[in-house]
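Here the complex is missing one protein chain, while the rest keep their positions.
Chains here go by letter, A, B and C, matching the order in which they are written, and residues are numbered from 1 within each.
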Amino acid sequence: MMTPYTLVDWVLGDGAGWIARFIGAVLVWAVPITGFVSFVGLLSIWLERKISAHIQCRLGPMEVGYHGALQTVADGVKLLAKEDLVPADADRFLFAFAPILAFAGTVVGFAVVPFGPGLIVADLDIGIFYLAAVGSLEAIGVIAAGWASNNKWSLFGSVRAATQVVSYEIPMGLAFVTIAALAGTLSMSGIVDQQQGWIANWFLFRNPFTWIAFIIYYIAALAECKRAPFDLPEAESELVSGFHTEYSGMRFAIFFLAEYAQMYVVSAVAVVLFLGGWYSGIAPLDAAVGTGVAGKLVGAGIIVTKSFLLVCVQMWLRWTLPRIRLDQMLYLCMKILMPFGMLTLVGSTMWEYYFPTPEIAKVGGGWTGNTVMTGVVVAIIGTLSLIVYVRSVIRSTPSLRAASNP
Amino acid sequence: MSLGAYLNSIGTSAKTIVAGMALTFRYLIRPSEIVTIQYGSKNNAPKERYVPDRHRGIHILETEKCIHCHICEKACPVDCITMDGTRDAPFDGAWKGDGCFISSFTLDLNKCIFCNLCCEPCPKECIHMGMEFDAAAYTRAHGVKNLLTDAPYSEADRVREAEARQLIEAAEAEAKRRKDEARKAAAAAKAQATPAAAPAAPGAPAAPKPPGLPPPPGAVVPKPIASPTPGMPKPPGAAMPPPPAPPATAGPAMPPPPKPMPPMPKPPTN
Amino acid sequence: MNAPHIPKAFAASDVRSEEMLLNMGPQHPSTHGVFRVVIRTDGEIVIDSESHVGYLHRCFEKHCESVSFLQSVLYTDRLDYLTSMGNNLAFSLGVERLFTDLVIPERAEHIRVICAELNRIASHLLAIGTYGMDIGAITPFLYCFRDREKILSIFESICGQRLNYNYVRPGGVAYDIDDSMIAAIKDFCKYFRPKAQEYDDLLSNNDIFVRRTANVGVLSKELALSYGVTGPCLRGSGVKRDLRRDLPYSIYSRFDFEIPVGTGERGTLGDCYDRYMVRVREMIESLRIVEQAVSQIPDGPFKTDQIKGKLRPPKGESFIRVENSRGELGFYIISDGKDVAYRVKCRAPSFHNISLLTDISRGAMIADMVAIIGSLDIVMGEVDR
Partner (left out) sequence: MTPDKVHEILKAKHAQAVSAFDPNPKHPSIKIAPEFWRVVAKTLRDDCGLDYLVSLTAVDRAAELEAIYTLEVMDGARCPIHVRVLVPRDNPLIATVEDIWRTADWHEREAWDLMGITFVGHHNLVRILCAEDWEGHPLRKDYKSPDTYHGIKNNVT
C-alpha cells in the first residue's frame, strides 16, 4: 500500500515535498486531463447520437468520418464560429462566468477519479468525501447561468437545479457511506484495492444490500448529471431549454461538455465503488498483467471501458424514459431513496458484522463463504424479479389485462 | 400510504421501466429495424425510388400539345400560373404549341400549393405534376419557373430515369449473382483443392453472362436513348436556350427539331 | 374597443411579489403551434392562465367566399393539417348535402372511409408521439412517426401528397385506388397491430408516464359538456359520444367498431391519462374499420357522374359534422346557387377543446400545463383557421 501510487510519485520519486508534488501534479496532469475530458466529450456525444439513433430506428450521423465519428468535431467548429450572444439586461459577468464555473466544477471531480492503478491525480485519503463535496459544484454554475440569463424560463431551470441538488445529495451520500463503511477507507485507490481478485469481491457482490446501494447511487448520479428522467433543469419541452436557453456558441458547448464529463465522472466513481475499479474480476488475469506499465495500461483500459458502459446505460435510460415532475423527483429522493439508503447502510454494516468478509477476501484471496451466501441471495432476488417480470408480461397482453383489471 | 402500497408502487415503477428498457434494447441491437432513407447520399438512387407515380411535384408542360386555353390558369386557386401566347404567326422566341404559339408560361412556386387542380381540367392533358420535389430557391425570383425553358424534370427525364433505375437494379442483381457465383466457385475450388479447378473460378463471373444484360456495376451509366419516345415532350435542360424561331417555310404543323438527349440522367442529388 | 386588451387578473400591478407572469408561447416547444398562454405562477404552480389564439389566422372562411367549392376543398386540408382527409370529407359531405339527389358511388364511399380512418390513425399516432415528447420521452415519438410514415406513404401513392391531400372531393374522390394500394393498406393493418403493444410498453404502462398524466388536468363531464368539447377529450371524460355511431355519415353504420371511453383506470375520470388512452384504443378501432372496409370494397366508379362541369350546388344551407380525430368538425355552408359559396363557417373541434384550458389548468404545475395542452391535442391551424 505504501508503494508510490500516483503517477507523480512515480515520476518524482517518493521523497518530494508537497510543493514539488503539487507543481508536478499540475504539469503532469493538466494536459492529459484536458485531453481526456475532450475525448470523453467527443466519444460520449457520438455514442449518445448513435445509441439514440439506433434505439429510434434511425441511422444517426453518417457523413463526417466513419459513421459520423467526427460529427462532434464538426459541430464544435460550428459552435466556435457562432456569434456570442448575450441577452439584453443579462448579468454579463455572471453570464460569461457560469459556463466556466460549471465546467470547472465537473473537471475538479477528475482529481480523484482513478484511470488505472496509480494513475490518479491526487489519491486523497478523503477521496469520496471530496467527490461528494465538489460533485455539486456544477450546479452552482447552472444556477448562476439561469440567474444571469434574465429569462424566466432559465430562472425556473436554475431553481429546479437547486431543488434537485438538495434532493439527490442525501441518497448519494448514503450510498457513499455504505461503501466507506465496508471498505474502511475513503481513499479511492484503497477502495479499489479491496475489490481485487475474483468478480465476487467487487463491492456490488459483497452483500445483497450493496446492490441497493448501487441502484441508489446510480439514480442519484443520473440526477446529478441532469440526465433524463431527471433532466428537470433543462426540460426542453417544459422550460424550452431551461438554464441554457440563452446560451449559444462556445458557451453552450462548454455546458454540453461539462454535462458529458460529469456523466463520465459519476460512472467512473460507480465503477470504483461497486464494480472493481481497474480490476477485471478475473484474478489470474490481473495477476498476469502485474503492476508495471502494462498493468497500468490494461487497468486504465478496463476502468475506462467499464465507465463508458455505464455511460451507455445512462443514455439508454435517457432515450427510454419520460421525464418526472419536480415534486415527484423530491418524492423519489426523499421518500424512496433516502429510507432505502438508510436501510442499506444499516443492513450492509450488520451483514458485515454477522458475516464478516475474511481478510483473505479483502486482498483478493478468492471465493469465500460470504460470497456464496451473497450469490444465493442474489439468485433468489433474481428469480423473484424474473417471476414478477414474466407476470407483468402476461398481464400486459390485452386480453389478460382486461380480465385482471376490471 | 400503507407499506404494502408503498413497496408495490416501487415494484410497479421498476417493472414498467424495465419493460420499456427491454423494448428499446431490442431495437438497439437490431440494426435491421432502421428505417432511415439516406436521401442525398453518395450512393443515391434516382428520385423514382422516393416518390410514387402519382407524386405531385413541380409541373411539366408538354408544349407541343398546349393550345393556350388558359383553363389551368383559371383553375389555379392561388393564381400561380400565368401564360401568354398567340394564335397568329410565329414570332421570335415563341414556343410551338398545338395550333398556337406560346410566349410565356410561368409557374410561381412561391405560391403553388401542388393541388393538382390545374392538371385535371386540361383538355389536352398537356400539363402534369412531375416528380421533381426540390423546389428550394435562394430568392423569390428564383422560385418563379418558366415551364417552357426551366422545366426541371420532364417526362423524358422520367422515362430515362426509370430505365436507369432498371439498369441499376439489374446491375445490382448481376453483381450479387456474380458475387454468389464467385463465392460458390471459390468454395468449390477449395473443396476440390486441386489446381485443376483454378481456371474455373476466375472465369466464372464472366462466362455465364447472358446476352442483353446490362454492363457490370462499373458501367451502370445508361446509354443515351436514341430518340424520344413518341408522345414524349421536348427534352428539357435548364441550360437549354429556347429553340430558334422556326424557318418561315415551316408550317404550323411542323414539329420542333429533335434535340439530342443529354447523355446522362441528372444526378438526383440536390 | 380596439385598445389592446389586458384582463384585470393579469395587470402587473395586481401580481403579488411572489408571483410571476410567464408567457408560454407563441413560440414554445409544447404549445403545439403558435399558441400563447399567459400564466400567473406562484413558484411552479399555475394560479391562473389566459389563452391567446389567432396567430395562425388566415381567413379560411373568407377564402371560401372567393374561390369555387372545388378550390375550397384544398383550403380545408390546411385547417387540421393532420387530418386532412377528414376535413376534405366533411366539406365534401357538406356540399353534397346541398344537392337533393346526389348518389355517391359505393366504391368512393369505401375509399373515403378507408382514407379517413387511416388518417385518424396517423393523427392519433402523432398525438401520442408528441404527447410522449411533451412528457419527456423522445423515443415513442420516433416510433409513432415511423408508423405514421407508412400511412403517409400509402396516401402519397393514392393521391400524390403526404399531408395536404385534396383527395376527397364533392361527388367522390379524386383518383381511384388500385390493387397495389389495397395490398399496401392490408400490409399496414398486419404490421400495425403488434406495434400498438410497443406504445403500451414504452408509454401507457410506464409508471413515470402514468404518474405524470393520471390525476392531472381532470376534465369533468359537466365542464366538458358545457364547453362543447368533443372527440377523444370528451370520451376521455366518460361520455360515449361518437358521430360515426350516433349520427352516421358516409357508410359508417355498416362497420362494427367499439367506442373507447375513459374509465379513470389510473386516476380520476377525465384526466390526461384517460384522454391519452382513448386515442390509443381508438387507433385499434379505426384499424378494424379499415380492415372491414378494405375487405368489402366493391368495384365501380370512384366519383359520381351526376356532377358535370362546374360544381354549382343549388341554393340552400347545409350543416354537416363529421367525427374527426380531434372531435366534431362541422361546416355550415350557405350557397346562393353560384359556384362560389356565400358563406362557409367551420366549427373546429380544437377551438372548443382549447377554450377550457384556463379552467382545467388552475392549480397545476408548469410541467402539468404541458401535459394538459398535449392531452387536449390541439392543432392551431384549426383553432385559428
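By our rule, a contact is a pair of C-beta atoms (placed from the backbone, for glycine too) under 8 Å apart; a residue touches a chain by one contact, two chains touch by 3 or more.
Predicted, not measured: the structure shown is a model, and the values here were computed from it.
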**Q.** Among the chains presented, those that the missing one touches
**A.** C
Q | Listed residues C:22, C:39 or C:53, member touching the removed chain | A | C:53
Q | Touch criterion as defined above, residue of C:47, C:102 or C:247 at the omitted chain | A | C:247
Q. Out of C:102, C:269 or C:334, which touches the unshown chain?
A. C:334
Q | Where the missing chain touches subunit C, by residue | A | 1-5, 7, 53-54, 57, 59, 61-62, 97, 225-228, 239, 241, 243, 246-247, 316-319, 321, 328, 330, 332, 334, 342-343, 345, 347, 351-352, 355-356, 384-385
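Quick note on the criterion: only the chains that are shown with their structure count from here on.
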Q) Chain contact graph: line, ring, star, complete or other? A) complete
Q: Select the chain at the greatest separation from subunit B, using centres from the mean of Cα atoms.
A: A
Q.
Looking at chain pairs B-C and A-B, which one is connected by more C-beta pairs in contact?
A. B-C
**Q.** Between subunit C and subunit A, distance of the C-alpha-averaged centres to the nearest whole Å
**A.** 44
Q. Roughly how many whole angstrom separate the Cα centroids of subunit B and subunit C?
A. 34
Q) What positions in subunit C touch 2 or more of the other chains? A) 139, 146, 201-202, 205-206, 208
Q. Among the residues of subunit B, which are close enough to touch at least two other chains?
A. 15-17, 19-20, 23-24, 35
(Q) List the residues on subunit B that touch subunit A in their complex, please. (A) 10-11, 15-21, 23-25, 27-28, 31, 33-36, 38, 41
Q: Going by the contact rule at the top, pick out the subunit A residues touching subunit C in the complex.
A: 52, 55-58, 152-153, 156, 228-229, 231, 235-240, 319-328, 396, 398, 405
Q.
Using the touch definition from the top, list the residues of subunit B that touch subunit C in their complex.
A. 9, 12-13, 15-17, 19-20, 22-24, 35, 51-56, 75, 77, 113-117, 120, 129
